[in-house]
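The structure that follows is given in the form of structure tokens.
Omission of a single protein chain aside, the complex is shown with its protein chains in their original locations.
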Amino acid sequence: MQFASDNAGPAHPSVMDALLRANDSYALGYGNDTETETAVAAVREVFEAPEAEVFFVTTGTAANSIALSCLAQPWQTVFCSEMAHIHLDECGAPEFFTGGSKLTLVDAPGGCIDPGTLERAMATTGASGVHGVQPGPISLTQATECGTVYGLDHLRALCDVAHSHGQAVHMDGARIANALVQLGCSAADMSWRAGVDAVSFGATKNGCLGAEAVVIFDPDRARDFEFRRKRGGHLLSKHRYLAAQMMAYLQDDLWLRLAAQANEAAANLERALAQVPEFELAHPREANMLFAHAPRWLHRDLIAAGAVYAIWEGDLQGDDPDEPLLARLVCDWNASPENTAQFMALVRNVTSKRAEVRV
Amino acid sequence: MQFASDNAGPAHPSVMDALLRANDSYALGYGNDTETETAVAAVREVFEAPEAEVFFVTTGTAANSIALSCLAQPWQTVFCSEMAHIHLDECGAPEFFTGGSKLTLVDAPGGCIDPGTLERAMATTGASGVHGVQPGPISLTQATECGTVYGLDHLRALCDVAHSHGQAVHMDGARIANALVQLGCSAADMSWRAGVDAVSFGATKNGCLGAEAVVIFDPDRARDFEFRRKRGGHLLSKHRYLAAQMMAYLQDDLWLRLAAQANEAAANLERALAQVPEFELAHPREANMLFAHAPRWLHRDLIAAGAVYAIWEGDLQGDDPDEPLLARLVCDWNASPENTAQFMALVRNVTSKRAEVRV
Amino acid sequence: MQFASDNAGPAHPSVMDALLRANDSYALGYGNDTETETAVAAVREVFEAPEAEVFFVTTGTAANSIALSCLAQPWQTVFCSEMAHIHLDECGAPEFFTGGSKLTLVDAPGGCIDPGTLERAMATTGASGVHGVQPGPISLTQATECGTVYGLDHLRALCDVAHSHGQAVHMDGARIANALVQLGCSAADMSWRAGVDAVSFGATKNGCLGAEAVVIFDPDRARDFEFRRKRGGHLLSKHRYLAAQMMAYLQDDLWLRLAAQANEAAANLERALAQVPEFELAHPREANMLFAHAPRWLHRDLIAAGAVYAIWEGDLQGDDPDEPLLARLVCDWNASPENTAQFMALVRNVTSKRAEVRV
Partner (left out) sequence: MQFASDNAGPAHPSVMDALLRANDSYALGYGNDTETETAVAAVREVFEAPEAEVFFVTTGTAANSIALSCLAQPWQTVFCSEMAHIHLDECGAPEFFTGGSKLTLVDAPGGCIDPGTLERAMATTGASGVHGVQPGPISLTQATECGTVYGLDHLRALCDVAHSHGQAVHMDGARIANALVQLGCSAADMSWRAGVDAVSFGATKNGCLGAEAVVIFDPDRARDFEFRRKRGGHLLSKHRYLAAQMMAYLQDDLWLRLAAQANEAAANLERALAQVPEFELAHPREANMLFAHAPRWLHRDLIAAGAVYAIWEGDLQGDDPDEPLLARLVCDWNASPENTAQFMALVRNVTSKRAEVRV
């Protein structure tokens, strides 16, 4: 009953095999190897972007922060959702890598920034001239931290707002594959064709051990990246092991198949939970995560019985047993029907016992 | 004929096996897993330091820079050798992570800082009060960038100098295993018992894919580390794969056996090269690296014939065929006698041909 | 008709005289002069804090940012009002000096942070451990950016919240004299006795050319200040001219008399504007600033006729003549009754003309 996070699951066997294959000989370090060359080409092909600059790092925080440091000046502010991973979950890494940029938090119902809200935020920033920070890039997360997915029109509208202010667009794609599968479009459609300038292309959560690509479509914007990466301690010496993961991940659309598995598992879970009156879904499922409210007593009993997931808002230790707490349940590529079935059996068991007690 | 770097070779099969074993189930992310707990305990045991704080990262640059940022204030200067990796090969990472500390370069013949020189450097730093930067920690590399190894008395003398100025000592141990094998002492003897306060314990070069531990003996000095690591993008989500590497590496003294193999290969190479008049060794071999001068024509012929190693000083493309250029030859754990034999055969072949031509 | 800002007016003649007197001889630079010693003692006496560390700088932004950098770690967040000068008007200086701390904006009706709101903000920050930034100091402005003044109980309550989270309290006292005069209490009561740990003691707006003191009550917290100041380029070489300003400013309570004049001028203006139906005061006057809404046509006519003040919210160039725009009117120490009388005559003239036209 594993729903804690898509980074709690294993890496895909094909990725492990690729590591073993990469381990059979000598290769120059720091990316000067053939595996890296091939992996860069594979990412470019996925994005139909032969000119794009592609860099590999091991964490999403590194990908996001170094990418943003190429797009934002220290005296600018990055516009992002108030729920953005870059704001809540990176311990100030964007501020560190940019040399002290601000983050301007934009109201984002369901995790999605509204273009009108963004326009108002950008228009009123920097109006006092040198006294305040200036508008900088926007960063949006696809799929969002709420498990929702921006449609292509929505993406285009946000990119238009950013570009009309002369600013670039960064996409935090920690779960980009899950979003692509949901939209059924191409990576190019969901990125540069919609106006996105740089993507953190996450692979760790969806089947790798630790591998992320930063894709910057305009090489001019990428000029500093390799210095910032090295200086950030993120240029791996035995770089081929990063590249090998990425190659296996992209080979034969493995990444899309894995994301489809994860999304489907989440859809099944959503359907099942919709039958349980104690659960109330907070957002429609659009990727591989569910957010649902349930009373404290239910969470306590489920977790005590071995279900693993995160209480997102509220305190499990509180007093009122009936207070609804928001939970996050994540299905990774490896989520099995049995995992869900076991969980739902537990849910039914716990809720029916409670009903008996109350009667 | 692979002597380019100890990060050009493969990882050890036991390390790969450990990765596969770690991949069989779900585990909490970000170090909250049992593999991490076990690996931390293993590092503490190696150092006989049950109270030490231990953190894993993927690169030596990250290890060094985050460690130094815990020891140096932005208005201090870090004392290091003029050949230090932190100065020459990290693109300013220490400056970045410390918030702009300086590095004071200390003359270091053979890669080893002399205690008297260090004392003079520290004593004259900060004497003008608030106008100049203040003395900060020292960072020494063991084994050094010249392939030499500090003796224990030498280490103690340097630590005494630093401590007498109220400053801490960082050891860049990218090749710490090679140094330990050479000295035949314990890790504790070569670190905290000699006065070292923090160690970058390198494992990548000696058989891992990408795994380094930072060991800080006084927990008070380590308080900020986890925030600095996260903020630097260096806290891996699927942290168990880092831990698994380290566990396999330390298991049954694998790490010391691998270092002994590398050192022995280098010793063999040294003995063989000593027979070749064209080669002149720059430093005595004390770890797994050789630095040797040879004329340009010889380097050209060897490299053209497939020998892989680095020209450390001088330009292979220069005019004078007889000008001596400094080469670095590194033997990794996987260096085979055949590798050396093949190289030496080539050396003999090339030099004898040249002799014929000249005659 | 000057109401633009209290930094638009002249310095007080006594301050100018002090500059001239300080100019008559040689003195060591960088604060090693007797004027500085005397001025530091004078500030300590004002605060009844003989142990406090006192530093002079030329701008409020420098005072605030360097003070905060002594109180906040880079991975912490500074809690402040959403209207705080440190957030809106310093172009990211706090982020720069702290090495990339965040600012957490707390809702602050009338410019005053509510202790309950602060408690909720501090309690929910950092709860996710290393993933998010950690709670840091709070910074409150006295008098606030809205021209209101925290009462002593209110201050104590805020300080208690901060201290209960182990964090320090910074007071941005750009208009501290105006607040003191309003409360009628001592500087000690309004600072360390209430729990404030560091004060930016502003003198520039209230009669100096450019002089601010940072007062840190616990010397342990001030250890880094002089390095941070020097490194920020804020240690003046001819330091005596800073000290001379501060000495003249504090001599014979000049500073309190000047603040009283400014406050009284604002009170008179408030009384007069209260008679004008077109003006609606946004906050009660408690210091030397008024915020008032008036229709766009009225602002346009007044400004066209030579009144100098800032439109704080809204755009003077908009279409609807009747839309209310928020203006800020500031009275400095030099504000004369004639200045107000002239302005009020203009207001009456403009509004009565408009009334005629409408009739």
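A, B and C are the chain letters, set down in written order, and residue numbers restart from 1 in every chain.
Rule of thumb we're sticking to: a residue touches a chain if its C-beta (ideal position, glycine included) is under 8 Å from a C-beta of that chain, and two chains touch if they have at least 3 such contacts.
Not measured: the values here are computed from a predicted model.
Within the set C:A42, C:A62, C:M289 or C:A307, the residue that contacts the chain not displayed is C:A62. Considering C:G166, C:G233 or C:P277, the position touching the chain not shown turns out to be C:G233 (whole complex).
From the options B:P10, B:G99 or B:P115, the residue with contact to the chain not on display is B:G99.
Chain C meets the missing chain through residues 2, 4-5, 7-11, 16, 19-20, 23-29, 57-63, 65-66, 90-93, 96-97, 204-205, 209-210, 227, 230-238, 241, 308. Against the chain not shown here, chain B presents residues 74-75, 88-92, 95-96, 98-103, 128, 130-133. If you put the missing chain back, the residues of chain A touching it would be 30, 73-75, 99, 130-131, 134, 224, 226-231, 235.
The criterion applied here is as follows: only the chains that are shown with their structure count from here on.
On superposing C-alpha atoms, the copy chain A sits rotated by 180° relative to chain C, to the nearest 5.
Relative to the centroid of every protein C-alpha atom shown, the closest chain centre, again from C-alpha atoms, is found for A.
Computed from the mean C-alpha positions, the centre of chain A lies at a distance of 35 Å from the centre of chain B. If each chain is reduced to the centroid of its CA atoms, chain B and chain C end up 52 Å from each other.
In chain C, 74-75, 99, 130-131 are the positions where the chain touches two or more neighbouring chains simultaneously.
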